Each structure stands twice: as structure tokens, then as C-alpha cells.
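Below: one structure in C-alpha cells.
With one protein chain held back, the other chains of the complex are shown just where they sit.
Just so it is clear, A and B label the chains in written order, and each chain counts residues from 1 on its own.
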Amino acid sequence: MSLDAIIIGAGHNGLVTACYLARAGMKVVVVEKNDWIGGAAVSRSLHPGFTYSNCSYVSSLFRPEIMRDLDLPRHGLQILPYEGGAVLTRDGGYLAMFRDHDANRREFARRNPRDAEAYDRYARDVLRHCRFIRPLLMRTPPDPSRFRPRDLAELAWLGRKVMAMSEEQIAAMVRFWTMSIADYLDEYFTDPVIKAYLAVSAIIGTALGPMSPGSAYVLLHHYMGDVDGNVGAWGFARGGMGSITTALHRSLQAAGGTVRAGRGVERILVANGRAVGVRLEGGEEVRARRVISNMDVKRTLLTHVEAAELPGDLRRQVARFKTRGSSGKVNIALDGPPRFTALPEGAPMLKGDLHFTDSIERMERAYDDWKSGHFSRDPFQDMMIPTMIDPTMAPPGKHFMSCFVQYAPPKIAGRDWTDADRDAFGKTVIDQIEAHAPGFRNLILHAEVRTPRELEAEVGLTDGNIFQGELTFDQLLFNRPLPGYAQYRSPIRDLWLCGSSTHPGGGVMGAPGRNAAAEILREIRAPATMGDAYAVL
Amino acid sequence: MSDPRLHYRAPLLRTPFHPRIAEANVLNQWGAWAGYTTALALQDEEMEYTAIRNGASLYDLCPMVKYRIMGPQAAEYLGRLTLRDVVRQPVGTVRYTAWCDDAGKVLDDGTLFRLAEAEFMLCCQERHLPWLLDAASGFDVAIAEITEAVAALSLQGPCSASVLRAAGLDVSALKPFAVTRQEFAGTTLTLSRTGFTGDLGYELWLAPEAALPLWDGLMAAGAPWGIRPIGSNALNLARIEAGFIIANADFVPAEQALREDRPRSPFEIGLDWMIDWQKGHFNGRRALLAERDGQTSRWALVALDIEGNVPAEGALLYHGKTREVGHITAAAWSPATKRNVALASLRRPWDRTAADDLWAEVYALRELHYVKLMLRARITERPFFAPARRRATPPEDF
Partner (left out) sequence: MPSSDAIVIGGGPNGLAAAARLAASGRRVTLCEAGAVAGGGAVTAEFAPGYRVSGLAHLLGHLDARVIAGMELERHGLAFAATGLATTAVSATGDHLRLEGAAGARLTGRIAPEDVLAWDRLRSRLMAFAAALAPMRAMAPPRLARGAANEMLRLARVGLGLRRLGRDEFREFLRMILINVADVAEDELSDDRLGGLLAFDATLGAWLGPRSPNSLILYLDRLAGGMAGQQAALALPKGGMGTVAAAMARGAEAKGVVLRTGARVARILVEDGRALGVALADGEEIRADLVVSAIGPKATLAGLVGPRHLDTGFLRQTAAIRARGGAAKLHLALTGLPDFRGADPKTRLVIAPSVNAVEAAFNPVKYGEVPDRPVMEAILPSAHEDGFAPGGHHVLSAIVQFAPHAPKDGADQARALMLERSLAVLEDHAPGLGALIAHAEMLMPQDIAARHGMVGGAWHHADLAVEQMLFLRPFAAVAQYRTPVAGLWLGGAGCHPGGHVSGAAGWNAAGAILAEGGR
């Protein structure tokens, strides 16, 4: 029996590619090094009775087109929107975010009446940028350095799309893509807490600070998703983020594909310049017409391919692909709900994201620590308690808390993380929560602290970068992951990339996996099994 | 609710009139309007509409967004902000006005009250504080959002002056678009001869604490004229007959438009008559001048008379039944005119060239079954309904 494709890595993108190919009638096997599947979209039971989304923790970006194409709801996927959110301030107050438009306006008005009425224009302007970028997510980037008909046609499509806008809007878009979120927010708002709350999405997962140019784009990257058409909204996957990959796995099985978990790939086999299969740990070789890697581009080409198979300059180009990790994660099992001094009883904000960083300056200083090779002394946290909404992840009355933390560098002052560093990092995070919720520490039944070191070791993300590569223009669109290789083909024939290292990048989005499958099907002239992107509003 | 942080527990505010309206709202039909809960219909929509056209009606206007603009340069500022001349607007008058962004697209329309030489109130549908403040750069003015601080009630109908007189408020000399201050039950009431019905009517502005006594006073005084509280549905029918447009119903406010082709200039929604070209610079003037001189308006707001009696709400408009040339923004069977009327946004030049061959594609629901109708639409005069009594001063005595 001969395989049409081996997919390395059962992360969400690998599974998405596998599903599309299997549905097109190809014989596919996904190989996964861990005993479980899911990559960074997993639900793990690390303490009895509790389910942890121990890597990615919320969903918005995952493309609804893919959910529908692959019938994921039938395979168990359910997304639950957040109910609110808040940033707790140092003075014991808070600023909340509500789903209701007018409640939100009144909340902002508590701090600044002008800002309260500025939010609509801000949201409209960001949404305009979303409208431009969303269709691009589901298309292969053109190569502007070539004159192939498809590249030219795609460039022309892009050009028409740009020129369909007014001169003012084009200028607004170029500014937005190149600005820092701090500068951008200054043009709409004056209140520091409101700005801090709105800047959050611009730094999540990135090695940029809110004052770094280009951070506004990162905000867009987190804003362009939706929950059932509600653009910019985020939600929980019921049962944890693993339910996304579990549903993908079931969809794959239903289409005739299989996942082999528990043994990693040691080498990608290349013969006569073509990928022909993989050698698994332990020596077993599996052959296939093509190999598709869901690993990031560095891990794929630098550690899983013989050096001789890749020309020296390309190796250099791969090596300089920026994958600096900037995030950590603390996952906590709680004996009961934490009591935040600032929040009123029964506050809906607990059913969403909570932050403790009440100014852009504090975020930026946290980033300065990262730049100097340290985890932030006063870190930024994106904290949630999914069990406030999702009853399936902890025993009744008990809670699972997910704390995503910026910033944590891939190395501490140039050396590897030690367990002591990791514990100190965990303590910093827990202390910050304790300061807002006295007694919190006593509720902790179990805590898992993950630094970039753990993310790399377990999930295989080089340097612990959650996006499989920084989201700056030098690594976006036709530059992602390498100029000239942005169309999901690697420099080695029949070796494809389908992970977040490819366009349009990271987040549990599935678009790279879908686009890679589209390219493969196009190459073998199979009928496409996917449609166009949905419109925004 | 003393703790301001807990506002979210009641996402829709209740207006100062809410206790009375809740009592009267036996249908319990409520809707959200600008963050307030408001009655859609209270007891009988048709009778509520009839009260507007026959006797007197009371409508709770509190959710209308209000700004107070004060200062020695308030008039200059507002002249610079809006389309009409404000410097020469007399104290004690109200003007229906609109204001535009730089591109000459309408941000909103509203009513501007000149309460004193240096004091104005601007009432509108949407919120604009950042724009109002940014436009104030260089002017000695203070701008405050006062929506919650002012309760507002609309008393409309041919007998509304009589009701006021019976309540002890003399408005016989008050001309249309004039405003006066009078004492009522120990508080100062601002009274304007304005409204959204195209009929005789008044709007009353006061401190929230005085809201219920006013309501009770008017209801008691108005009993002989059959005064009744009305909901938004009845008012909407009256405003369509009167040919009035509403932001976010008949046009998208420019700062809210996601799609660049959605905003409309005053020429495109029939507000160009407001523009005072002589008063000096105002926001959007350069763009509007270019639009006027270059004849580059792309849309026209037209009033339509549609054959048959099926309201054409949301219908697309066709020239020659094939070419799509616009859409209807508001429509109703008009009881007052016995016509099937609509307001529509029509692409130019079809507002002139398609006049004889314009069709509305209407989906009529007939016992759970939609039937597609192509109905002939004729461009007609706006307002559809304009009785002489609305202008008469002193008002007719009923």
C-alpha cells in the first residue's frame, strides 16, 4: 500500500491539511511524536478531574469555512463566546468590557466620556482593515519576484482590491499596518486604562511591545477572527482547545485518514532531491508520494532534513527566520472560584479575559525586560477561567484557570532556562494574581508552569514561539516563511509546509493547513474541496 | 443603583418616564433605543397612531442624544460645525440641521436649540462627542453630553396645544420651531414647537426629577382630547408620512460606515437645502462645493408612491424591471393619505430618468407564503402628509 501523503505533526494545521486531502480521496497518514494529538490545541488531564487547555486557550481565529467544510460541529466542536472581560487596576478598580454595546459605552464613560464615544469609530476603523485582510487569509500569497501567470493574476487581484479603496482608506491602511498600537490608540483615546485594555491583542504571542511599530498589525491578527460572524469576538472551545483537534481527528477518520501518535519523525527522507517519506524514531521508514510538515520551518528544514539536501544559503535564510518565544503559560487547578477584591459578586467579567496591566507603559516595560533577556518582573497576563462558562473541564465548584503570560524569553540572559527560573517565573505570575485576589494561592490544587523551554520541548515550537515565527512584515505574506517559498512548497520537492510558519501565520486558525492542502490539490489537478472565504458582515 | 460600577446589571436604562409607561404598556412590547428600554407599542398601535393624527399623543424622547454647547463663541462654532447659519439663528428658535465630515458626508442630522445668546442644545440620534470636541479646537466653547440629565417628552397631535393650555401652559403664540421656557409645577420647562410627526406638536425638556409630575399633569389635562401614550411603532408611521429621515434607517452616519460607498452627502439625502454657502467656512464645505459644481452626487433621496397596498419595506428598485437602481429605506401604507408610500435611496440619474419606469420588488407575505410582486413606483412630493394645522399660529382651537 502506498501513501499519497505523510503529514508530520497532528497539530490543528496538520490535521486540517490531512482532512482536506483525505476528503479529496488521498491516502494520508499523520504522524505525531506525542502520545496525544493536537499540537498546541490540546485538552490535557494533568490533575485528576481537571482538563487543561495547556497551550492555546481561546478561539476566534479558527476559520468557520474550515469548520463547515470538515463538518467539525458534527464531530463535537462547540465554541462558547466570552461574556465579558476586565482589566484590574492598581488602585483597586477595574475597567470591564461587555458584550452589550451600551453597557460597554457606559463602562468607558466611567473613566472618560469622550473615550466612551470614541470607541465606535475605533472599532469601525479596525473592522475596515479586517475587511481588507480577511479574504487574504484563505489565499496563497503571490510571489512578486516572478512573472508566472498565477502570481501576476494574484498580484493584479490584490492591486484591484487595494485600488478599490479611496486614497484616504489606502493611507489609513498602510499607516495601520506599520504603526505601533500605542500610537494608534493615542489617536482615539486618552484614558490609560482604556488604552491598556485595547492594546492587549497587539502583544499577545509577539516579541514586540505596544510601542513597537508593527504591533497594530498584530492586533489586527487577533481581531480578524470571529465567533459566528461576530468579528473580533473570542470564545472557548467547549471541553478545551483539544476539542478542536479532536473534532478534526474524527473528521479525518471519517474521511479515511489515520493518525499514528506516540512516535516522532527522526528524519525526512530525501532521494534525488525529492522527499519520499520519513524515518520514525526507532528506525521504521514510511514512504509516501509527498511529505507535509506541520512543524515550523526551522524544525522541518534544519533538524529533520539532512544538511546536504538544502543549499547553504537557504539554510542560512531558514536559520534567520525569527522564532523568538515571548510567552509563557501557567495552568492552574483551583479548589474554588478566586475572589478578586475589585470585582463585584457574580461579575460577568469572570467569564472572559482578565488582565492586571493597567497602562501601556507597564506593558512596554514588561517588554523591555524581555529584550534584556529576562522574564518580565511585572508581567502582562491574559487570564481566564474557562470553567466559569464550560462545565466540562473541572469538577463542580472547582475551576481551571489559564494564565497566558508576556513576556518570557527563549533563554534567560543567554543561557537555558533552569527549573529554578521556571519556578521563579511561575511565582511572579501567581503573586500578581494573589495581589488582586487575596487567598488565591490557597486555592491552588496543582499548577503547571510553561516557559518557552517547555513549549519547545513538548509542542516542538522552536524557541517556544507560539506563532511558529514572528508576525512582522519581513515574515508575512510572500515573505513567510522565506521569500520565494511562501506558497507552501519547501525548497525540497514534494516536501510541503502547512504549519503556522506559513501564510497567514499563527493562532489556532487552520488557514495555513487549508491553503497548503489547496496548493497540493491544485498541483495534482484534483478538484478543490474548499470554497472562498466568507465575507465580513 | 448607587454603585456606578454595577450599571451592567441593567444594560438598558429606564427613562424618568418609565414607571408611567410601564404601567400603560399593557402589551409589554419593549425595544432597545440607544441604551434605553422604550415601548414599541403600548396597547394598540393603530389607536396610538390615530391619537397622533386626531387628538394628542405622548412619546418618551429621553433616549435622544443631547449635547449642551455653551460659550461666547458657541454660535460661531456651531456655524462652523453644521450646514446652516447659526450666528443669525435667533435666540428662542430651533433649527433642523445636519453636519458633515471633511468629505461632505453626513455624520448625523438633528435639532439645534438656541436657548440663549451663548447656550445651545443639540439633539441627535447618534453619539458624536469626540467629533464635537475636535471641531471645537480654536473656539471658546464648552461641550457636555447631557442625555441623562434632560428628560424629554413629545406631545403631538392636532389637539396638543389645547392639552398644553389645559395644563396651564400657554403656547398660543409659539410659532413652529420656536422655543420658550415656562414654569410648570415649580420647575422650569423648556417647550419647543417641534416634533417628528409632521403634525401640530410640541417637545418638552426638563429635569428628570420633574418628569413624572409633567407626565401626570399632561395625561390629566389631555383626557378630554383622548391623549394617550404611544410607542415607537406608531411614531415611525407618522414620521414616514411626514417624510422625515433617520440616521441608521435612511442613511448611515459617515463615521459608522464600514463600506466606503455607504455614507451620503446632503445632496444625496435631500438635505442640501440646509447648506448656507454664504456664511464662511463650515466642515465639508470644500467637498460639498466640489460636489455641487461638479454635479458628482451619486444618490438621491426620493419619496415614492407605490401601486397597491403592500408596504415595500426593504425592497430593491429597478428601472425597467431589470436594472437595479436603488432601494427603499422606509415604507408604509399611509392611513393619512391612503397611499402606499416609501422613502428610497435612488442612484442618479435614475431619480430623473427612471421616473416613468421605476419598479419595486416586494415580497408580500400571504399566509406564510411569500409572493414576489413587481410594483410600479412613482416619484412624488415629500412630505406625503402636511396638514395646514401643523403651521397655524395660533394653533386651531379644538
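Convention: a residue touches a chain if its C-beta (ideal position, glycine included) is under 8 Å from a C-beta of that chain, and two chains touch if they have at least 3 such contacts.
Keep in mind that this is a model prediction, so the values were computed, not measured.
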{"item": "Of B:Arg53, B:Lys66 or B:Arg80, the one touching the omitted chain in the full complex", "value": "B:Arg80"}
{"item": "Options A:Glu284, A:Asp378, A:Asp431 or A:Asp474, residue touching the unrepresented chain", "value": "A:Asp474"}
{"item": "Contacting the left-out chain in the complete assembly, out of A:Arg238, A:Arg263, A:Lys322 or A:Arg522", "value": "A:Lys322"}
{"item": "Chain B, residues in touch with the chain not shown (by the definition above)", "value": "80-81, 101-103, 131, 134-135, 137-139, 280-281, 283-286"}
{"item": "Chain A residues touching the omitted chain (full complex)", "value": "144-146, 162-163, 166-168, 170-172, 174-175, 178-179, 183, 186-187, 208, 211-214, 320, 322, 361, 364-365, 368, 371-372, 472-474, 478-479, 483-484"}
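Convention: only the chains that are shown with their structure count from here on.
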{"item": "Distance from chain B to chain A - Cα centre to Cα centre, in angstrom", "value": "47"}
{"item": "Residues of chain B that touch chain A when the two form their complex", "value": "3-8, 11-13, 32, 34-35, 103, 127-130, 133, 145, 255-258, 260"}
{"item": "Touching residues (chain side chain A, partner chain B) in the complex", "value": "84, 93-94, 96, 98, 100-103, 105-107, 110, 113-114, 116-118, 120-121, 124, 127-128, 131, 165-166, 168-169, 188, 344, 348, 537"}
